[in-house]
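Shown here: the complex without one of its protein chains, the others still in place.
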Amino acid sequence: MIFSYYPGCTLKNKAQDLDRYARLSAEKLGVALEELEEWQCCGGAFSMGRDEIASKLASVRALNAAKEQGRDLVTLCSACHNVLKQANDAMANDADFSLRANNYMQLAAPYRGETQVIHYLELLRDRVGFEALKKAVVKPLTGRKIAAYYGCLLLRPSKVMGMDNPENPRIMEDFLRAIGAQPVTWAMRNECCGGYAVMEDRGLAAQKSERVMDNARDMGAEAIVTACPLCLYNLKKNTLKEGRLPVLYFTELLAEALGVKD
Amino acid sequence: MNKFDKEQILHTSGVNVLKCMRCGKCSATCPSYDEMEYHPHQFVYMVEKGDIEKLMASKSIYKCLSCYACVERCPRGVEPAKVVEAVRLQVIRRQGANHLTPDDIPALLDEDLPQQAIVTAMRKYSK
Amino acid sequence: MQRIGVFVCWCGSNIAATVDVSAVSEALSHEPGVVFSTNYQYMCSEAGQNLIKDAVREHKLTGVVICSCSPRMHEMTFRKAVASTGLNPYMVEIANIREQCSWIHKDKAAATEKAIILGRAAIAKVHLNAPLTAGQSPVTKRALVIGGGIAGIQTALDIADAGFEVDIVEKQPTIGGKMTQIDKTFPTLDCAACILTPKMVDCAQNEKINIFAYSEVEEVKGFVGNFHVKINKKARYVDTTKCTGCGECTEKCPMKKIPNEFNLGLDNRRAIYIPFAQAVPKVATIDPDHCNMLKNGKCGLCAKVCSAGAIDYKQKDETIEREYGAIVVATGYNPIKLDQYDEFAYSQSPDVVSSLEFERLTNAAGPTGGTLLRPSDGKHPHTLVFVQCVGSRCSQEGKGKSYCSKICCMYTAKHAMLTREKYPDTEVYVFYIDVRSPGKNYDEFYRRAVEDYGVHYVKGMVGKVTPRSDGKLMVQASDLLAGEQMHIEADMVVLAAAIEPDKSARPLATMLTASMDTNDFFTEAHAKLRPVESPTAGIFLSGACQGPKDIPDTVAQAGAAASKVIGLLCKDQLTCNPCVAHADQLMCNGCSSCEKVCPYGAITYEDKEFRMPDRTTAIRRVASVNEAVCQGCGACTVACPSGAMDLKGFSNSQIMAEVDAICKM
Partner (left out) sequence: MQDVKTFRPKIVAFCCNWCSYAGADLAGTNRLNYPADVKIIRVPCSCRVNPMFILRAFQRGADGVILCGCHPGDCHYSTGNYYARRRMTLLFSMLDYLGIEKERTRVEWVSAAEGAKFAATMNEFVETVRQLGPNKRLEDLRCKK
């Protein structure tokens, strides 16, 4: 199994763990992730303005590069996944935007949303299969009670993201079960951590993260996993020290279970 | 009421504000509610009325977290977050109206702050 | 040559505003055969009809063309008017210049031109019309009611009361439907069981009523007055003639952990069970999916304890074939599944319940004996939050229902009121978008909940419910009038789930060839004037299968459906549609093509003697149409290779004359 891979800028810097463990695990699972050449930053957020063109072109370039390689595009960072997926949807379904974007880029062939963007979790669920993953586990995380934190970007808008039921998702929980851990049921798993507002109003972000942390702890989790560097940051740095649970990238647990964590 | 502003916001957001049935679920689900002067349902309603200037002058436009909770949970598919974003774009697209500038960034950094936060904030708060 | 009269209706301004009616009557007066042409304000009015009658007599008309509204509206009216003059009613043709012309076009010139062409087509057709006489078909004097809820029960009782036989087919082991699960009924708060169970007993005891419980309709053939229905009576593995309903077996069965459907899974039943104490028929049923004896032949305990010897593990499904004159659909509704609405934490916490579950939790015959207790820990709840419009008025694709479910406002007011009445220590919040209470004493009822019982009605919606480990449910909601976000620590959350038609309705509609709307509710023949009849003759609608309805509306509609059925069954003969197929036996070569496509088996073959050249005769096999059975679809006319088969009223030459008239512009 070979896929194009879009790591995104954070994974090259502050979130290197998210990337490193994903690559190690993929190798163990027989999945080849080939990083796109010359990818650019997705911009971190998809502008909801339909007349915003330029800020979305970097994503379209990445999508087109994968198309030219004839491969599905794997993402890992929740934000990149959300941006690429929404840009792809706009290229496929918003005729006006698609026309303008193609006019700007003058590609060899117009891009119309042909590339399939899949998140690493979807790769595990739909391509590798959680059953196969379960078999590949060498150090099951038996007895570990983990809270799967989706945040906003993996699931919403569900009409575009299409990863799972946006209100009652199970992909991360199933993942946790596959590596032997025990997922915790908690309602705040799909509520916002405060996100980029940390740059504008740290207090606001802190409040949101605290509510998330609070609920995970209250429902008996001993750690939280996420796929988003910003969620990790907010939950780790923007919550009260007392009662703060460890926050990990899901790939770290995956690597641990597969026995490839260094 | 500035007719042009309203039309521009409807165009940028792509939202049909007339679909709103005034249930308030967007505001019920909004995580930033307490920080906002005008709330998601008010954005939809005030744009419908053409009451745009109050929205543009309000700090509420910088409090939306783009978490899509209102978009996902609106029973009528109105997508209030897109209206908020369109009003904010209307403001920051004007000359010198950036809410965050590169000069502000260094003071906000710490050793763990992910790049994602910086680029997202720049995208959301400035042009 | 026909002598044709043309009558152009203004329909007030409905037609006259966009079609120049005098230009139309003037233009059509020059058509061949037209001897009289006029226009009038309302042709369907008595004066208009008299105008037509007088013209028929005075001008000795042999054909009548009326340019007016859709023939679906007034064809019968005009046919009757014409028939009263002695002219054959099938000499009338309607040109639809309202629905298909004046109402859809804005340009007067274009609309007038089109109206003239439509009139010409009708004139061309009338030239070829021939007088038709309707045949008669007998009526089977028995009705079938599909669904044994309050709608079906009321319809059956009313039909039986008029002296006709009725069969009720119910797929559950007992009749009674949703109403059996309800505790009290608004706006009078009578106990549902107290008013329903006597009716169920009446059904069982009425000798005109035959109940096929645990049965489903499998096949429907025939037509109004003459339906032939196959009913599958599922095996109960209990001989209903022997079972006394003592319940001994249900006490002894070792399979104890089967979710009890009657209590919506809030408690358990056994593999052999009687749904509830007042079930009709009160006999036990074995659930084959959970019975050890049926699954692997081990157990047989129920047979051992049954003193009546009613248990029969070898029982098989049984097919019953019956004839009916009329069929009433009363398939009812179900609440939607709530898995798309987990922002309310329905699947995360047992203390978030649907309104129907709440009914069971407050019902004396329910799992808690009528004491309101939280499903999670059996404790008394102090703060309750009711959420309205969960899935109703929701236009999101694949999620909810775009319509208002109609009953939720009132039952939520009832729940809130009863909770406050019985447990004055509770705080009850109702989140509403609008309170819809149009009904006799309905708004007064809702106001009582607020004014006399202190229920907190909050204009706004709940956005998120977060269960906590201590069992509290954190409810985040908007209070639109106060302009604030509310955070309530609740003990229970009750969701007013939208209601949808029962899943069995869609395949049933196909069997009955009755039409449905996009939400799978059955459509009525006319939204205002024929609300209990389906567009398919002989099929009637009762209760929520036609649209969301509360009990008073359902009972009223059930009675109305019954009266329509009685009106039909009172007749000894039905006048058939005379527009039926007819074989020209001289042209028929007996190839059987028509017989193969006929959905009604109306075509048979007979050997007939024909005169041949040179004074010889020959016996030939030719088609013959049973006019009482033929429904006039015309499938055979196209299948016929020799052109022998034609349809009266819609003959090949008539339709081609219309085509010619339309294309000749």
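Going in written order, the chains are labelled A, B and C, and every chain counts its residues from 1.
One rule holds in what follows: contacts are C-beta pairs under 8 Å (C-beta built on N, C-alpha and C of every residue); 3 or more make two chains touch, one makes a residue touch a chain.
What you see is a predicted model; the values in this text were computed from it and never measured.
For the omitted chain, the shown partners it touches in the full complex are C. When the missing chain is restored to the complex, the residue among C:Gln2, C:Ser68 or C:Asn96 that touches it is C:Asn96.
Of the candidate positions C:Val34, C:Leu118, C:Ala496 or C:Ile603, contact with the hidden chain is made by C:Leu118. Although one chain is not drawn, the whole complex shows that of C:Gln154, C:Thr197 or C:Thr536 it is C:Thr536 that touches it. Screening C:Ala110, C:Leu189 or C:Leu481 for touch with the missing chain picks out C:Ala110. Where subunit C meets the chain that is not shown, the touching residues are 70-72, 96, 98-101, 103-107, 110-111, 113-114, 117-118, 121, 509-510, 513, 515-518, 523, 535-536, 579, 597, 599, 631-635, 637-639, 647, 650, 652, 655-656, 658-660, 662-665.
Just so we're on the same page, only the chains that are shown with their structure count from here on.
Of the two chain pairs examined here, A-B and A-C, it is A-B that is joined by more C-beta pairs in contact. Averaged C-alpha coordinates put the centre of subunit A at 24 Å from the centre of subunit B.
Within subunit C, residues 343, 397, 464 each touch two or more of the remaining chains. Residue numbers of subunit A whose C-beta contacts span two or more other chains: 167, 191.
Those residues of subunit B that touch subunit C in the complex are listed here as 19, 21-30, 33-34, 39, 41, 69, 73-77. Contact residues of subunit B toward subunit A in the complex are 11-14, 31-32, 35, 62-63, 65-69, 71-72, 79, 81-82, 85-86, 89, 99-100, 108, 110, 112-121, 123-125. The residues of subunit A lying in touch with subunit B in their complex are 8-10, 13-15, 41, 43-45, 47-52, 55, 77, 79, 152, 155-158, 166-167, 191-192, 194-201, 204, 208, 228-230, 232-233, 236-237.
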